[in-house]
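Some notes on the structure that comes next.
The complex is shown incomplete by one protein chain, all other protein chains being positioned as in the whole.
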């Protein structure tokens, strides 16, 4: 029964800043707004699309998607109301597209609308999206937590450059979701109350939600599992022992789910040497002196004990992977196996390639260049442990490692003036994790295309961090963009993954899951890694008998 | 008078722990003080006078001392007699300030720099007499009037550093007398005061004694004051009592050698009558003294013209300047090479300020200062530093002018270091010589200022000023804290140096006998102006200005039979040196009554 | 007359003298008798010896990973236990101490020097007071993190090039901490100097021709020693902790460089399972600070003649 279960307390150790997901790409903001705003369709915990505000998922077979793959038609479910009681119509959907695609708006979810040529509303209940070219995967716009629908009436005056001035709107969007905002304290706490006009009269079970932000993962985990002050804690990136210890508190349970997130070591294909003139460092002008040698990167990969990394760093929230794209299952390649460490094999590989230690300092040389690498990553306890371990293993195969850790906001910030960003890659190898939204890896795989490499000319922007360049890869990716058949797509994706790994663009380490925790008394939680974690908050309830 | 003594000190012994092991401050002293009686304690500097009195207050403990033996019997106001040596501090609190009042030797450091005079004065009253703020203030005002501080209303609101040395001293006196204690311990209460005020204070204490039966324990080295005040005298020497008796006995028939030496060293006013030039004193037991008069030269060393110094007076919440203290007003004089000019005058009349202005330690407002051809007023900091090689100052308050963190050796050596005059062992030797000259044991070289008696500190200050062999020394009350024997030695030393090296002195003092002994010229200051200036014998023998005449009359005489009675002393209240910002004083005009003898004709306010 | 002169000679006899001793010997004498100072001194020497000489006796490498023996409690093989990667904590404590102690002390000294320098100048010279205090205000107002980021950006590479990796980072961190923590000292010292400057002995010193620089070093500085000492003790703690803050922000030493602050920070997550992980570094920092504090107390007392001898 709606509102019968009182209050639910959620803690996110990163605090939401804004409730308009189009103005912020942050997960925390998206999750906080997912409680209010809904897309037309969402992914469920298995990565399948489920309709939310529509009657069904349009496909080619049911005629929702045109044969030439350039059009998709959504049918809005009847009787859906905004929380202010007005009716939800196709005009709102169209407005959302206009809002995000406004050239001055700085919309964070613009990629969702990639290739959208027009959005039409033949009637109040129908939305037709037309793409400028055949789009085999037309579920970008209005699908998933990142692309919810805004109310036209509310945001009409907030288009483009005016977007940031609409504080009231951005802090209290009107939605169709189970809750409405009662108070928003940016970067601190949000309180919600059940939406009187929610489409399912029995939901949500909770009358109010308190969404607290700030602190750190340890404290969040503790608050759920040990002190029981909170019901749900998000993204507990903690050492497995710590999680286990918290679980002993007996008040809550950790839950894990796996998306496509992979912790990997990127191998710089270009030379990052500080001796090179500025502007030529880490550019395609100077290939890396040894990292492009298969013997070297294969040995480096062989020397790593991935199961141990998983055990130390992630426990149940991690799995060994040799792949760049380990999920969804269909695209997970099975070409490689890498779950045993083989130091001897790695040494042999190097010896056979003639990369040996010629001057007796314990470090091998290739063509006179010693195998010394600078290994950088962002600052984070698990990553530093990984660095230490890997440094140790690499030293056993004659590679000397200098470790460097960089403040995350600098490392991931794209400031072209800083030498420490991951894009600039002024190091030989670097470690971080990356993923993609939804289930379609096409654009993610595009990160391996030659001309997406960050360069001075592109202000060091670009997603091809390792400056990987392979003609076969580029051609294959182009083919992917033309292919509609799901199985065929999956096959190409696996192939692309294999090319990348095989040619030393990266060394995948750990397939990382997401670990959240909920109180034992909280029912209905289904961890969903393909969409917002709050996707089914309407179903959450207090377990009876507690 | 009651026959029961108020305080009896029996076999007192006080020790200090220093790094060389215990130092005995007082070895064995016994005496008693009866109600309504004045006991004067005289004796060599450092002989334990201050320490004995501090012991009676049980304050030595706070200074690192320890009462190692003896009894301190005290008769409480309500009858009972008790031994203060082992009273607890709780009880002492009720006795201190209330039943025993104490006047401290060094007025600058004895006052809390951050509280107004009024605040410090009323505190004791409110504690012991339970007075309200208003009553206490009224009483404080009355006390300040009694000690003859000019403009007492204003003083109440001033801070100690804004007062002249003498004024501070009077504040301390007022503080001690506030609760009309039964026993008043006065440690050199009048050293910083000019004779007129001194006479007033002495009279005040005398009256107190007569009217309320207060017993007074009077520590001094000024034999003239002793003769004026004492009923009985205790003579101390190196931590022991060597003699005790009534004034007449002591003055007429001294028994102990030290007492005899002491009396012999007392300079007497009128001794120099007739001679134009000063000459060293004849000291007992010193053979082969050169007692030749010191003529000096006629060459001008220092010429001061129209010197004017004013201090701003702050007021209001934001402490704005509301008026000025006209501390020095249009003062002109010259000092010849090898000669001494003495400045005498009322406390607070601007003597110290004049001295400091010459060195530009306070910035004068106007005037010309010419030292040996150097225009001091025009110098920048570097030039001033060089000029100070030729002129040195001995500060009035020795304790405040010594760095508490530095060994005496260092402090005396500092000027020589500064100018690179000497270094290494030569430096140490010269310091040692200076210590010898001012009669300080060399073992004191590594002590710190707080471990010294008042007189000893003063000698350090003198040694420091002598270190550079300057041409001019400004000696601000340089010898007033010294006991007569040392004083005589130091005076002789100064004159000896004058004769040998042709030093000039600006000698600031209120001790007319000393002034008579050392000066070639005398200037009498009143309210910032020199009212009379001339050769010493002329000014002393033929005082023209009414103020000078009053001053001469007030000088105490070291003879118990020639005590002055209170009614002889009838002074006018001192007018205020503080004037509004728009006040512009008249220039000083003089009338030459005799050759070189000038008398102010401008209205000086007297 | 003969009798008289005899007395006179006794009267004039100088008291027994002792050769003057140097002030520093004196200070040392006093220092020796100060129980706290001696204890602090001994403790400090022990800590310093432990962290610098300890590695010669306990020669396990601080970065050596022994994954089989991870998360162990104290044992003979690992007296302090091991961490989550099986690194020996004792070795890490010693290696960390070497860094923390040297960073703490150098940074503190730098801050103290800067602070006292600015404070004395501002308090003493009226003309400099305004500019210097506004400078202090500026530094107080600057946000620490961006400032450090900029410093890292500008100087890391050149320093690394000039002094090598470790030395370069060390210099950078020490100056970063020093440059961002001198301000309170400066203000405190200035406040005291303002009051001190008006004391009469300063006037007296000026009258004997003491130059400003000597006036400051001989007369002013010794008299503001006690707040400086307090700043020193507090400064060392701040420096050690700031260093750890720098490392976990990724601005400090490379990650395989243990320091006490970082060990403490890393240990906090394991507070409940392995409390010794926080106890060791926590204890080490506290003991160092305590020992420096007692040393400072003793030194101050030894330098204050009024307290000396008691």
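In order of appearance the chains are A, B and C, and numbering begins at 1 in each one.
Criterion: a residue touches a chain if its C-beta (ideal position, glycine included) is under 8 Å from a C-beta of that chain, and two chains touch if they have at least 3 such contacts.
Quick note on the criterion: contacts and distances are computed from a predicted model.
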*Can you pick, from "Nucleoside ABC transporter membrane protein", "Methyltransferase", "Ring-1,2-phenylacetyl-CoA epoxidase subunit PaaA" or "Glutathione transport system permease protein GsiC", the UniProt protein name of the chain not displayed?*
"Glutathione transport system permease protein GsiC"
_For the chain not depicted, the shown chains it touches_ = A, B, C
*asked:* If I consider the whole complex, including the chain that's not displayed, which of A:185, A:285 or A:543 touches that chain?
replied: A:185
*May I ask which residue of B:4, B:89, B:423 or B:561 touches the chain that does not appear here?*
B:89
*Have a look at A:56, A:156 or A:216 and name the one touching the chain we're not showing.*
A:216
*Among C:106, C:207, C:247 or C:293, choose the residue that contacts the chain missing from this document, as touch is defined above.*
C:293
*asked:* For subunit C, which positions touch the chain that isn't shown here?
replied: 36, 130, 133-134, 136-138, 140-143, 145-147, 149-150, 153, 183-184, 187-188, 191-192, 194-195, 198-199, 226-227, 229-230, 233-234, 237, 240-241, 244-245, 261, 264-265, 268, 271-272, 278, 282, 285-286, 288-290, 293-294, 297, 300, 304, 306-307
*So that we can see where the missing chain sits, which residues of subunit B does it touch?*
54, 57, 59, 62-63, 89, 93-98, 101-102, 104, 106, 109-115, 123-124, 127-128, 159, 161-162, 172, 175-176, 178-179, 314, 316, 318-320, 399, 450
*Which subunit A residues touch the hidden chain?*
11, 15, 17-18, 20, 23-27, 103-108, 110-111, 161, 163-167, 170-171, 183, 185-189, 191, 210, 212-216, 218-219, 222-223, 226-227, 229-230, 249, 408-410, 412-415, 417-421, 432, 434-437, 443-444, 458, 461-463
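In this section, only the chains that are shown with their structure count from here on.
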*Count the touching C-beta pairs: is B-C or A-C ahead?*
B-C
*asked:* From the mean C-alpha coordinate of subunit A to that of subunit B, what's the distance rounded to whole Å?
replied: 87
*Separation of subunit B from subunit C, taking each centre as the mean of its C-alpha atoms, in whole Å*: 46
*Please name which positions on subunit C make contact with subunit B in the complex.*
3-5, 7-9, 11-12, 14-18, 20-21, 23, 26, 29-30, 198-201, 203-212, 214, 218-219, 222-223, 303-306, 308-310
_Contacting residues of subunit C [partner subunit A, same complex]_ = 63-65, 67, 70-71, 84-85, 87, 149, 153, 157, 161, 165, 248-251, 254-256, 266, 268-270, 272-273
*Within the complex, which stretch of subunit A touches subunit C?*
218, 238-239, 241-242, 245, 274, 308, 312, 378-379, 381, 384-385, 387-389, 391-392, 402-408, 410-411, 417-420
